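First the structure, in the form of structure tokens, and then the observations on it.
Note that this complex is displayed minus one protein chain, with the remaining chains in position.
Which chain is which? They are A and B, in the order written, and residues in each are numbered from 1.
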Amino acid sequence: MNQSFIIGQYVPKESPVHALDARTKLIIVFFYVLVTFSAETLSSYLILFLFAACGAIVSRVHPLFIVKGLRPIWFIIILTFILHLFIQRQGEVLFTVFGYAIYDQAVIQAAIISSRLFLLILMTTLLTLTTTPISITDAVETLLKPLKSLKLPIHELALMMSISLRFIPTLIEETDKISKAQASRGIDFQTGRWRDRLKAIFALLIPLFISAFKRAEDLAMAMEARGYRGDYGRTKFRELKFTSLDLIVFLLFIIIVIGFFYFNG
Amino acid sequence: MEIVFENVDFTYQPNSPFSHQALKNISLRIKHGDYAAFIGHTGSGKSTLLQHLNGILRPTSGTVRIGDFELTTKKNNAIKSLRRKVGVVFQYPEHQLFEETVERDILFGPKNFGMDMEEAKHKLPVILEEVGLPTDVLQRSPFELSGGQMRRVAIAGVLITDPNVLILDEPTAGLDPRGRKQIMSLIDSLHKKKRMTIILVTHHMEDVLRHANQAFVLSEGELVMQGEPVEVFQEEERLQDIGLGIPEELQLINQLQQALGLPITYHHQSPSELGKDIAQALHAGGNR
């Protein structure tokens, strides 16, 4: 009954953005974020916004999904805007609200900061909407590979991530089942004194942990039976493919960045 | 307590792209003291229906009446007293155990329902005997017990609140033949001795035939057949159409009637008695 739950918020579609190598998308998002933090002029913001908007359009993801993805942080963006509006006290007074002076510099600053936030979220949302969580995991693993020589457990971390992704729906279903069973035994998760509610949470969490450990044990045994011995002599089935499309997008991004710094002064 | 469903619909996540109607216009009646069995394969709506019996879910439209309780789309504050009267043993109930000792886990329900704890404690030995556990398990951790024993602890935790209706969702799943037999005869004795209304969900058609007096068949959210198990199982073809089988002994009787014209009927005889009937029918046929 939890089929409606979609991990991350990946929306399967056939689009050039979906088709891009996850590494390409990760790297671009990374540098996009860096560049955004140094943006200062209106035109440089415009360039960044155009890039993200083009990406969103080409991805063929319904705009509603993007709006939905942004929903939880609208509040933060607006709050940031208002805070900056009142805190900044430089430049000329534009007008007064309830006896409080609003300065022109404050408006500019507030606009800059909240646009920054908006762009960052827009870009990362676009990444998760168009890339399966498992591809992101794969990309992280390959990109971090050089760190293996520093004895960092990159393979293990990536495996952990992918197994977590695999078991999220299972554990959600399990939580649902156990909470129903305990509710049938008279537990009330919503009302009551805080002590009772704490007890209610234990009645849910303990069985959930026990079952998760049991699953982990089973899974470890199944993996061992199938010859898993860590990174040792292992090859990979999933492959990330760097195509000419990725190259073109990279070049495009470099041009955008050059244009950005030109207009950023 | 009589259970009545009147035109019950249930839809998961209504008004969303994921909306899914799990129950369609269900009307049924289970009399007090009945042993009712629900059959249907995974996804037929059985679990959804069960969850209406103790108010875990409320109908999207229609009414469910359990004794004096009425469940409709509106919120009902008496839900807790309903849950005390309608005990539910979920599938793999051993997964719900969490207390440090068996005793505390069994007493978890009574505590939540605000029952007299001294009285509940007094009942412990009786309940344990009913489910077939020795009293010395009380102070042990439930997690030291075997899977079969854990399941009995979970059942004891439901029985101790003295429900009038007991719902069991595949109570024998994963058990070996001996464990299965023990659980089924435990349910039988609760039904006969304590006059509890039993509602059983199972994939074992043999159990339905042997134990239940009412069978309800669900398919794709609809109640497609109901009646006494023997009657319901007479419609072998209809059941096959929705992916269900009939008990093996009835299959055999049908085939022998068709292929050999043997006049054998099912009257709750044991397998070896059925063998005897077949032998006698054969001899009678041979002498004719």
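The rule we apply is simple: a residue touches a chain if its C-beta (ideal position, glycine included) is under 8 Å from a C-beta of that chain, and two chains touch if they have at least 3 such contacts.
Here is the rule we use: contacts and distances are computed from a predicted model.
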Absent chain [UniProt protein name; select from "Sulfurtransferase complex subunit TusB", "Energy-coupling factor transporter ATPase", "Sulfate transport system permease protein CysW" or "Response regulator receiver domain-containing protein"]: "Energy-coupling factor transporter ATPase"
Candidate in contact with the missing chain, chosen from B:Pro14, B:Gly114, B:Pro263 or B:Gly285: B:Gly285
Hidden partner chain, touching residue among B:Gly87, B:Gly148 or B:Pro229: B:Gly148
Residue in contact with the excluded chain [from B:Leu124, B:Leu175 or B:Val230]: B:Leu175
Hidden-chain contact residue, picked from the options A:Ala22, A:Ile134, A:Ile154 or A:Ala181: A:Ile134
Subunit A residues that touch the omitted chain in the full complex: 2-3, 132-134, 162-163, 165-166, 169-170, 173, 214-215, 218-219, 221-229, 233-239
Positions on subunit B where the hidden chain makes contact: 41-42, 146-148, 173-179, 181, 203, 206, 243, 245, 248-249, 251-252, 255-256, 259-260, 270-276, 278-280, 282-283, 285-286
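Keep in mind that, in the parts below, only the chains that are shown with their structure count from here on.
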Centre distance in Å when subunit A and subunit B are each reduced to the mean of their C-alpha atoms: 45
Residues of subunit A touching subunit B in the complex: 1, 3-4, 174, 177-178, 180-188, 202-203, 206-207, 210-211
Residue ranges of subunit B touching subunit A (in the complex, touch as defined): 12-13, 16, 18, 20, 22, 51, 54, 56, 80, 83-84, 87-88, 90, 93, 95-98, 108-109, 111-113, 143, 157-158, 161
